[in-house]
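Only a single protein chain was left out; the remaining protein chains are all shown in position.
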Amino acid sequence: MSHLTLLIAEDVSKRFGGVQALADVSFTINHGEIYGLIGPNGAGKTSLFNVLTGIYAPDGGTFNFDGEPLERVKPNEVAERGIARTFQNIRLFQNLSALENVMIGRHVRTRAGVFGAILRDKGTLAEEAAIEKRSYELLEYVGVAKRANDLAKHLAYGDQRRLEIARALATEPKLLALDEPAAGMNATETQALKRLLEDIRRDGITILLIEHDMKLVMSVCDRVLVLDYGKKIAEGTAATVQNDPKVIAAYLGGEVTLNLKGA
Amino acid sequence: MTTPLLELKDLQVAYGGIQAVKGIDLSVDQGELVCLIGANGAGKTTTLKGITGLQPIKSGKIHYAGEDITGKPAFQLVRKGLSMVPEGRGVFGALTIEENLAMGAYARDDRAAIKDDVERVFGLFPRLKERRKQTAGTLSGGEQQMLAMGRALMSRPKLLLLDEPSMGLAPLMVQKVFETVMAVSKEGVTILLIEQNAKLALEVSSRGYVMESGEITLQGKAKQLLSDPKVRAAYLGEAA
Amino acid sequence: MTAHGRGKSVPPKVWAGVVLVALALALLPFVAALAGQAWVRILNFAMIYIMLALGLNIVVGFAGLLDLGYIAFYAVGAYMYALLASPHFGIHLPFWVILPLGAGLACIFGILLGAPTLKLRGDYLAIVTLGFGEIIRIFLNNLNTPVNVTNGPQGVNLIDPFHVAGFSFARAQSILGVPFSGPQKYYYVLLLLTIGVIVINIRLQNSRLGRAWEAIREDEVAAKAMGINTRNVKLLAFAMGASFGGIAGGIFSATQEFVSPESFGLFESIIVLAMVVLGGMGNIPGVILGAILLTLLPEVLRSTMEPLQNALFGRVLLDAETVRLLVFGIALVAIMLYRPAGLWPSAVRKRELEVPKVVAE
Partner (left out) sequence: MDTFLQQLINGLTLGSVYALVALGYTMVYGIIGLINFAHGEVVMIGAMVSLSVIMALLGAHAPLPSVVIILAGLLVAITVCMAIAYAMEKIAYRPLRKAPRLAPLITAIGMSIILQNLALIVWGRNYLTFPTLIQPTPYNVLGASMTDLQMLIVVLAGLLMAGLVFVVQRTRLGMAMRATAQNPQVAGLMGIDINVVISAAFVIGAALAAVAGLMVMTYYGIAHYYMGFLLGLKAFTAAVLGGIGNLAGAMLGGVLLGIIEALGAGYIGDVSNICGFPFLSDSLQQQCAASEGQVSMFGSNYQDVFAFFVLILVLIFRPSGLLGERVSERA
């Protein structure tokens, strides 16, 4: 394992009932890169996310994260190890304020318990103040600080997506896994998101990005992994992947030839 | 100039704060096979759900067979001949294949004709006939798709809405599914097909619409769209 | 950074308000006594219910876990006190020893019940806790043979009231020329304890732990993905809620000087739940309001309905007790249907009406 690599996935498999969601998928993600994960609907992208973040146990294969194996680990332990994620269909804490959402992200990096909460000793108060400060900073960082005290559910869609990123960043991840962050955004919002992703990367956080907005993927990702039917069909730079006939076929359809007269 | 069988006027659908369909116009004439294609998340499925009342619409009108069906619940539409095969097939896994087909004919009460139609579906998909007593949950993805289509046909639809019938299927199955779509179309059933697999969808359709971020950006004869570089751009994010 | 720590510089207006409220609370038992000592007792009951409701609110309101056997922890606290401070076993420990013990035992029961059941889905949890509550009640009812532990359905009598070095809270006496009745003296003890419980609840809610509870209530999967150990944090909610129940139980025992299994039936659990739901799940002021309203309701019904019926029909057709429960049932349904957030909208919801603060720094 080179010091460059952050995550190594080897032969990861997952079945759901009769469907092979992931079939022996292997890849590596390097420190500091934006690694894209694309593929048609149902290709297994979100399944890969769920297996990586401990929501499902894989049927086979291993992950090695930051030099140590990541196996049979619960989702909260995955977060503790340094992988934070967002969800395809936004899972914010809807009835809490934007600020509180981010503050919850600090949970895993803070310590105060019952007695601290009740007694409010100096250490706890200092920790609380630090949590609030850091959370405000993160809201500013993603550009929703103005709505810090609004309930998450009352934020505009694009803001919710950015808030979810801020919440994930609050856990101080080494790897930030984003599941379709641009979904539902307009062109301007997507541009802002692109800048945000580049900022995050510049600050030293590696990004794993599932995205359907190909313009975004092609312009921001260093390397891209393409899944189809749970299998890896291509991996490489945006340009190589874009011209790979297998990828074009997977997206536009090509492998299947119709017997137009036979039907 | 006949009125189209299905006509959407400025349809807008929003959910969870996201405007998924931003005012689209679309029409399908009697007997046509029309496809609505576009990348993931473009709003295709939401459009279909808006038509069948599964997703409340924000504004706009939906006309079917000359009647305003805006906001009508799905179970009433089936009786009017509008049937839908949902994304992910939605077969009843704990029911047998025969029972699934019977569910398709739920809105009908002509027993003898229903029996004939079951045989007709089995003729279309012999695999299903072999397994008629098995529960649908034991079928493979492709077989489930066939069952879902067969079940929709059991209602004797005038208009069939198909949501991504090729999703998650192996190439051989995709081929079979598309051949079936064409066969059904030839029998005179009007079809609105939603697909991610643009090439196949355009090959079988007479006309097509391309959807991007909740809007229809291209439309026309399927043959022309097939060779239009803009379609490819819409999918792969290339500068057109 | 402390600049936006909550409420550092309190304006004089607020101080004036606090003083006024304190004065009102101090005088309240004497105002109530004008209408009869019974109303002072009702005030005391209201405070016991506030403690219970706030304890249950941690479990149901904060963490979103429906506990229908909550009253069992109240029973544990009450019997703990009854058995350790009564002639039943001839043990007479002081209250300040028993109350923490009762809280601790209730807490252990909470953990014992929670540990295996918290992985269950919400509605199953509700039924299991309900079953647990019934088991406790059945044991209290029957543990009088062959060894008499609980004295069975007769309950435990002659329980010691609170007393410190000869000063008994149950006896009427004159202090500095002011005549105090027993319930009035208890009122101040209860007031202090209640304020303590309220402060603890507010502090818990605005803490790392409180946020974790609310995160679990809102979306458990997302909470896990944020690194929250949901199992431990839920267990903590159960244990905390149970402890408050245990304390309230001990005080109940002491003020009543009598306990029996009858006081700890499913209906008590549901009454406390109704308080939480009516006031507004998760919202501390709302829960307090709910507890006060639903403690006063039967008394108001009793003092109005029966005379009213007597005047109208010449006899009592519906007794207040039945109507009280009926009203609770209707309240539960109506609140869920028309005001699911309760009578007092939660603070978070109010916060959003404020003009967004400019970020500090």
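By letter and in written order, the chains are A, B and C; residue numbering begins at 1 in each of them.
What we mean here is this: a residue touches a chain if its C-beta (ideal position, glycine included) is under 8 Å from a C-beta of that chain, and two chains touch if they have at least 3 such contacts.
Computed from a predicted model, the values in this text were never measured in an experiment.
Peer 1: Taking the complete complex into account, tell me which visible chains touch the one left out.
Peer 2: Per the touch rule above, the missing chain touches B, C.
Peer 1: For the chain not shown, which residue from B:19, B:70, B:83 or B:144 touches it across the whole complex?
Peer 2: Of the listed residues, the one touching the omitted chain is B:83.
Peer 1: In the whole complex, not just what's shown, which of C:97, C:138, C:199 or C:308 touches the removed chain?
Peer 2: C:138
Peer 1: Hey, which chain B residues sit against the chain that's not shown?
Peer 2: 52, 54, 73-75, 78-79, 83-84, 86, 90, 92-95, 99, 102-104, 106-107, 151, 155
Peer 1: Taking the full complex into account, what residues of chain C touch the chain not shown?
Peer 2: 60, 64, 66, 68, 116-117, 120-124, 126-128, 130-132, 134-135, 138-139, 141-142, 145-147, 266-267, 270, 273, 277, 318, 322-323, 325-326, 328-333, 336-337, 340
Here is the rule we use: only the chains that are shown with their structure count from here on.
Peer 1: Hop across touching chains from chain B and tell me the fewest hops that reach chain C.
Peer 2: 2
Peer 1: Among the chains here, which has the CA centroid at the largest distance from chain A's centroid?
Peer 2: It is C.
Peer 1: Using mean C-alpha positions as chain centres, tell me how far chain B is from chain C in Å, no decimals.
Peer 2: Each chain reduced to its C-alpha mean, chain B and chain C end up 56 Å apart.
Peer 1: Distance between chain A and chain C based on Cα centroids, please, to the nearest Å.
Peer 2: Chain centres of chain A and chain C, defined by C-alpha means, are spaced 43 Å apart.
Peer 1: Mind listing the chain B positions that touch chain A in their complex?
Peer 2: 16-20, 39-41, 137, 139-141, 164, 166-168, 170-171, 174-175, 178-180, 182-183, 186, 196-201, 203-204, 213, 231-232, 235-238
Peer 1: In the complex of these two chains, what residues of chain A are touching chain C?
Peer 2: Counting only chain A, the residues touching chain C are 53, 55, 74-76, 78-80, 84-85, 87, 91-97, 100, 103-108, 110, 112-114, 116-118, 120, 124-125, 127-129, 131-133, 136, 139-140, 145-151, 154, 167-168, 171.
Peer 1: Under the definition above, what is the set of chain C residues touching chain A in their complex?
Peer 2: 1-2, 4-5, 200, 203-204, 207-212, 214-215, 218-219, 221-230, 236, 240, 348-349, 351-352, 354, 356-357, 359-361
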